[in-house]
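Complex shown without one protein chain; remaining protein chains in place.
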Amino acid sequence: MNYHILKKSGLDGFIRALARKMKVCAPVAKGYGNYAFEEVSSAKDIALSYIPTILPPKKYFMPQRERLLEFDISGEKPAELAVVDAPEMAIFGVHTCDLAGIQCLNMVFSEKPADRNYLRRNEKALIMGLECNGYCDGHASCALVGAHYPNGGYDLFFTDLGDRFIIHVNTQKGEDVAEGLKLPRATPADMAALDKVREEKRRVFQNEIGVDPALLPAIFDRGMEHKVWSELGGRCVSCGNCTNVCPTCYCFDMADTINLDMKTGHRTRTWDSCQLENFAVVAGGENFRKLRAERQRHRYYRKFKYPLEKFYRFFCTGCGRCTRTCMAKISLKETLKALAVGHGGRI
Amino acid sequence: MSEIINNSSWRLRMGRITAARRMTAAEKWFEIELEDGDLEHEPGQFVQVELFGVGEAPVSVCSSPTRRGRFELTVRAAGRLTTHMQTLKAGDWVGIRGPFGRPFPVKLMIGNDLLLVAGGLGIAPLRSLINYVMDNRREFGKVDILLGCKTPEDMLFGDEVKAWEKRLDVNFSCTVDRGAPDWKGNVGLITSLIPGVTIAPERTFAVVVGPPIMYKFVIAELAAKRVPERQIILSLERHMKCGMGKCGHCQIDHPKNYYCCKDGPTFTYEEVKAASRL
Partner (left out) sequence: MKKETKAAVPAKPKVAFFDLACCEGCQLQVANLGEALLDILGAIDVVEFREVMSEKWDKDYDIAIVEGSITDAHAEERIKKIRARSKILIAYGSCATIGGVNGMKNGFELDEIRRYVYGKDYKFFDSAPTRPVHQVVKVDYFVHGCPIYPPELIEVLKCALRGIPYTVPASPVCAECKLNENVCMYERGISCLGPWTKAGCNSWCVNNGNICYGCRGEVKNPALAAGADVIARYGLKAELVKNKFEMYNKCKEGDADGRR
């Protein structure tokens, strides 16, 4: 387990050195308290202290729109090619909630039959995490799901120690970068400072809803008919914002496009949302989730109930994006609290 | 700067239509031969059919794997792709992904009586099982087939249905919602046929395929006959877009995280009775 040190004054040199080799992306301020992961060329572009970006870094592994197949029907028999665009890239400044989100998606897309497009992009990326020493804002619920501390999912992980970053090296790929840039090893004093940050976090980050997460599965088991769903249904606009911004949502749609030569074309995959009206409609016209209440309920069950069965974890990383982006101010924390009423076990 | 991914699960198998026939005003039957060999499917599975530049849609395989080399689809004009597919003819090419999905539990059914119930287009997936059973008739006990459709003109696979009717080793009945002047058979819902069937519940597998509305009523009749819930097999309908348990469209609102395309489309009633909708 290696730890390296990077002086804050050296961050610009670090980013520039990486940017000479590959595309480097990091959180950038977009105004009005919004941030987005975008390509950067120096440290001055980067927002080191940021509220989770509009879209999570999943967009680099599963782009909003992506070409899956190319085809050509000009010959006697159609021909097709499966393609992926997977550039070498580095993502800097990924919070622990988003690292957890990437881990969730890794599980989904590596489950057989594996999605080579996702995996290929993931494999070509150097992921650099950045610790939150305090809460980004009041919408986060990372402590509830234990995503406020690093749990892997990165090559390098940066923690702010005031005038310097201490960098945890998690992979050989990460070590090669740290060694290549001749970053000094951390001293015992640096390690002690890191321990102090973590100790302080234990005090700052507390279960945000006052409900033991171990009780959530049982709460959801009995929650299908809860009145909170119709209440959310009445407020929901069905814009799909909450799922588009979610680091663990991965539902998609596919469509063919033909070029004007009417001979060649391609298939595109686009993000889709279970909140949209037509998501669960079958060809005959029947809609299996016609009501907004059913669709909102489905979203929550996809976070706190269904994935437990297959992946043994919540698919909520507590980033708070769904609450922040919702025009109707549907709050994840408030919904969970409402569901938990009467279940006891408050902490 | 795209790379080519040869092992991508999005790749298509090329299929040539070897025969096509209009069955009813809205349904067309196709026989397809894959360029790279047999489909290797099992009864109850489905494929994704790609019409280049139009899109892709899931279609149940309606032929039995016992008749190898080619497979058959019956396509009802319902959405954009299935409507366009009505224009295809022998010699045309389609892209195929699959087979996908959990098949009917044929091995478990061996040695048992079978009650096979189809409503409307449900006959298409069920036919893959019916013909499998016919080709392996010795393996099963008593076989009852119940068919239901809207009118006599909507009856699919008419010639085959007549052949089943004549066989001595199969009990066959069918009913229509609305008769026609020359119709001499039953008129009424398919549920009305079930009380007339002699069932030894412990050794009977009931396989039910039809529109969602049908399930509730048929299951109630089967429950009255005391057929165990794990021996009632359903094939559920959802929009199966990717076929690989990922795109999310076909997920069933059920505590077990079922994806219709991967964990189904066939389920035992015991498995899915907790779903908010069948």
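Which chain is which? They are A and B, in the order written, and residues in each are numbered from 1.
By our rule, contacts are C-beta pairs under 8 Å (C-beta built on N, C-alpha and C of every residue); 3 or more make two chains touch, one makes a residue touch a chain.
Only a predicted model underlies this, so the values are computations on that prediction, with no experimental measurement involved.
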Omitted-chain contact residue, chosen from A:48, A:81 or A:258: A:258
Contact residue for the chain not shown (choose from B:2, B:66, B:87 or B:136): B:87
Residue among A:19, A:36, A:79 or A:114 touching the omitted chain: A:36
Residue numbers in chain B that touch the chain omitted from display: 25-26, 53-54, 77, 80, 83-84, 86-87
For chain A, residues in touch with the removed chain: 30-34, 36, 54-55, 59, 64-65, 234-241, 244-245, 257-262, 270-271, 273, 276-278, 292, 325, 327-329
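One rule holds for everything that comes next: only the chains that are shown with their structure count from here on.
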For the chain A and chain B complex, residues of the former touching the latter: 67-69, 71, 73, 77-78, 80-87, 108-109, 111, 113-117, 120, 221, 224, 250-258, 262, 265, 267, 272, 274, 279-286, 288-289, 294, 297-298, 301-302, 305-307, 309-310
For the chain B and chain A complex, residues of the former touching the latter: 1-12, 14, 16, 35, 50, 52-57, 78-79, 82, 93, 95, 211-212, 237-239, 241-242, 244-249, 251, 253, 255-257, 276-277
